[in-house]
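One chain of protein is taken out of this complex; the other chains stay put.
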Amino acid sequence: MTNASEPNDGALLSVRNLEKQFPTSSGTVRALSDVSFDVRRGCILGIVGESGSGKTTAGRCILRLIEPSGGEAIFDGVDLFKLSEKELRAYRRRLQIIFQDPYSSLNPRMRVGDIIGEAIDTHRLARGAAREERIAQLLGRVGLRPEHARRYPHEFSGGQRQRIGIARALAVEPELIIADEPVSALDVSVQAQVLNLMQELQQQLGLTMVFISHDLSVVEYLCDDIVVLYLGRIMEMGPAQEVYANPRHPYTQVLLSAVPVADPRAKRDRIILKGDIPSPLNPPSGCVFRTRCPYAVQACAEIVPPREDVSRDHSVACIRQAELAGQREFENQENLL
Amino acid sequence: MAVTSSPAIAGRPGLVSLVFQRKSLLIGLVVLGAITVFAVLAPLIAPYAPNRLSVVNRLQPPSGRWWFGTDEFGRDIFSRTIYAGQLSLLVGAAATLLAAAIGITLGLVAGFFRKADGIVARIIDAMMAFPDILLAISLVAALGPSLATVIVALGIVYAPRLARIVRASTLIIRELPYIEAARALGVPTWRIMLRHVLRNLVSPILVQATFIFAYAMLAEASLSFLGVGVSPEVPTWGTMIAAGRQYVGSADWMTLFPGIAIVLAVLSLQLVGDGLRDLLDPRLRKDL
Partner (left out) sequence: MVITASSGVGTGAALALPPHVQLKVEDLQTYFIQGASTVKSVDGVSFSLSRGQTLAVVGESGSGKSVTSLTIMRLLAHPGRIVGGRVLYRLRGGDVVDLAQLPEKRMRAIRGREIAMIFQEPMTSLNPLFTVGDQIMEMILLHESVSRDEARVRAKRMLELVEIPAPERRLDQYPHEMSGGMRQRVMIALALSCNPSLLIADEPTTALDVTIQAQILDLLRRLQKEIGMSILFITHNLGVVAEIAHEVVVMYAGRVVEQGLVLNVFERPRHPYTRGLLACIPDVRRDRTEGGGRRLLNAIPGNVPSALDLPTGCAFAPRCPLVVDRCRELPPLIPVSEDHLSRCWRYDDL
């Protein structure tokens, strides 16, 4: 299993056995269990999942904005989880985050120039005229004008604010950016602009990116690799093209079929799931998806499905995946006949 | 409703015209300004020195010569009232500053550090459970009466009010993504507290501070009246009323005029506080 236990050479970030539990008054929430994945250098990894999947928590844990309960995050050979607060500060420059809400992610009392400038000041990257020059450059890079530095966040639209957030993240010249639902709060017509910008920047600057989203079409469009999370566990992961073309986990299949398609003539062989996402306070035994899975059998309740490789880099956590794939093939042949 | 708010901003009226749109705030500012000017310029305005005795002219009613009358030692009440303003305002301002320093620090620490919160929040609650005046009296009694102790005592008494507001707001702001963004950038904690948290609390602190100013002035008067404040020879509105107490039946002007001064000062501060709250709140809500 190439991508499971040993950190991968081509990976800038290797997350291993990430665990996160939140103690709450009504019990312990297992937000993440045994999450392991690699983010390849210069690539975009998409983490998809619905609410309660732990996708946002995973991003926050990697950056240690939330303290993880266990596991490792090997970034360029160093385990971020083992760093002291002080050591971590130097690493902060190399990993950045873009937030979902363009409104609350910018301090309303600070001018745009100061918001971006703070990033520059904190790591002493430039001073005086060079600092101003750099701010102007960053604003230009994200499609804003230098004079916008003097304005306050509320003078901008949601899409423009998101650009400011991107400029702030870029200000420290990070190697890895975690983008947490960066377009889901934006108007449809503005989403595409921001996605294009992120893609251009990623290519121009050779950034590595973790793109967290609930929107499968956006992830498919943008990402090289994809991790599908459900209730804090990885259901399936692999190269985006392959996972989308040939989803092997029943949950991935359901998720893909549930996306509304803007074509009224589209053939809809939709799998409608019964029931709700279970509470993470009391997740099902065995496979967490089994309570909603159309193919669940008794055995699914008994063991947590191990990760099985279905091809190089493509793995699935479903004990019936091989059997189901065989069945589908059989049905397809029947249909052809 | 609209995402872009730039036109609303372009048309945002200046602070001055906003103040003029609010009559009560304007009145408050004018009265408070007048009181301050009188107090500061007392040596130029006062017709007599505040402590000049004139036994012959004791207990004179208000007249052309003594606008507010004279007290039992023949001192001019008008001169004393405006001189007293100096000290009353000083006590109020100093106590407010001290309360702000203590309250803001405690509130920020409690709101930002979960571990400290348990203890600090409990102390705040315990202090707020005491009536202000009782707490102030016991503090002054413990420290010994003097101008400085009155200021310190009032500063301590009113600190929890600010601490509570700062703590509550810090708890909210701490969770906002822009704080996370700053942490992700590696901005040191103290800088986050000052630049990102405190900066967003300026308006509620300002509003609360004007109220504390008013309460502190009243409390000083009460302490002086009860004889546990500044020494009776020093003219503050409180000591003047305390002195006039014995003559309420015969020379009511001795209590009337300093009383009016207190009422005006406190009322104007309340108006300013209310006005500031109206002025700053909607924007604060929108920004947050």
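Of note:
Letters A and B mark the chains as written, and numbering starts fresh at 1 in each.
Criterion: contacts are C-beta pairs under 8 Å (C-beta built on N, C-alpha and C of every residue); 3 or more make two chains touch, one makes a residue touch a chain.
What you are looking at is a predicted structure, and each value in this text was computed from that prediction instead of being measured.
Within the set A:Gln191, A:Thr208 or A:Ser315, the residue that contacts the chain not displayed is A:Gln191. When you scan A:Ala129, A:Ala245 or A:Leu336 for touch with the missing chain, the hit is A:Ala245.
Check A:Asp38, A:Asp101 or A:Glu220 against the missing chain and you find that the one touching it is A:Glu220. Residues touching the missing chain, restricted to subunit A, are 50-51, 157, 159-160, 187-193, 195-196, 199-200, 214, 216-218, 220-222, 241, 244-245, 254-266, 268, 270, 272-273, 275-277 (touch as defined at the top).
We adopt the following convention: only the chains that are shown with their structure count from here on.
For the pair subunit A and subunit B, the distance between C-alpha centroids works out to 51 Å. On subunit A, the positions that touch subunit B within their shared complex are 60, 63, 65, 88-90, 92-93, 95-97, 99-101, 104-110, 118-119, 122-123, 152, 154-159, 165, 168, 172, 187.
Contact residues on subunit B toward subunit A in their complex (touch as defined above): 3-6, 9, 176-178, 180-188, 191, 195-196, 199-200, 202, 286-288.
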